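Here the complex is missing one protein chain, while the rest keep their positions.
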Amino acid sequence: MPLVRIDVIEGRSDDDLRRLADTVQDVLVEHFAAPERDRYQVIHEHRPGRIIALDTGLGFERTDEVVVIQITQQGRDEQQKKALYAALAEQLEARCGLAPTDLVVSVVENTPADWSFGLGRAQFLEGDL
Amino acid sequence: MPLVRIDVIEGRSDDDLRRLADTVQDVLVEHFAAPERDRYQVIHEHRPGRIIALDTGLGFERTDEVVVIQITQQGRDEQQKKALYAALAEQLEARCGLAPTDLVVSVVENTPADWSFGLGRAQFLEGDL
Partner (left out) sequence: MPLVRIDVIEGRSDDDLRRLADTVQDVLVEHFAAPERDRYQVIHEHRPGRIIALDTGLGFERTDEVVVIQITQQGRDEQQKKALYAALAEQLEARCGLAPTDLVVSVVENTPADWSFGLGRAQFLEGDL
């Protein structure tokens, strides 16, 4: 169920983008307890200069490799979120070469009533899931 | 007031996209009790491969026709959401030929204070609406 928007500056190959998306999904499956086929990702590619990300004074610089991930979901707690952030940084570095300083993640919460995965049904309300 | 993001893979004509957006708006007017000129839609077109949508194990496949609709709004209840999903699937199939398996809808809730429709005013707080 998480709906995941991944914003990047253009320039990555199709394969690189797919590996990025696969990695994000694998981490969601492990740390957000998402079923394997519970995958809803939208990759937004932008021209240079269209992502402006500073550091909130934390003491690092971003590059044009920066990846902004916005996740809309419901039901995960603080521990799961902390584990998710750590695993995203670690796995994206290991598998995609992304610097942990080039990763920004933001989560938005909604409710079971806020999802329809197809067929016009509210699957969480109607016992389909 | 709903702010509606519609994500699609590129390839639909201007007319097809307009029909898609019109249909979504008509359903919002009917089932979310939106006034007719309460229309705020952003259509994101993506290159192939930039939307990855599986089925959460529900037993169907998506195609590149898939449409992801994310609605930010406030004040609708579960019954309205269920009615909205059903009507979106039905109307988008009838008017746009969209397979009900190619529709994903996600809703996010905010509050009356979270909207400014123009002129720098918070219309819901200031009695304009």
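When the chains are written out, they are named A and B in that same order, and each has its own residue count from 1.
Quick note on the criterion: contacts are C-beta pairs under 8 Å (C-beta built on N, C-alpha and C of every residue); 3 or more make two chains touch, one makes a residue touch a chain.
This is a predicted model, so every value here is computed, not measured.
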{"item": "Contact with the hidden chain (one of B:L58, B:A83 or B:L129)", "value": "B:L129"}
{"item": "Contact residue for the chain not shown (choose from A:V29, A:V108 or A:L129)", "value": "A:V108"}
{"item": "Touching residues (missing chain, whole complex) on chain B", "value": "1, 3, 14, 17-18, 21, 25, 35-45, 72, 108, 110-111, 113-123, 125-126, 128-129"}
{"item": "Touch residues of chain A, complete complex, unshown partner", "value": "7, 44, 46-47, 49-58, 60, 68, 70, 78, 81-82, 85-90, 100-109"}
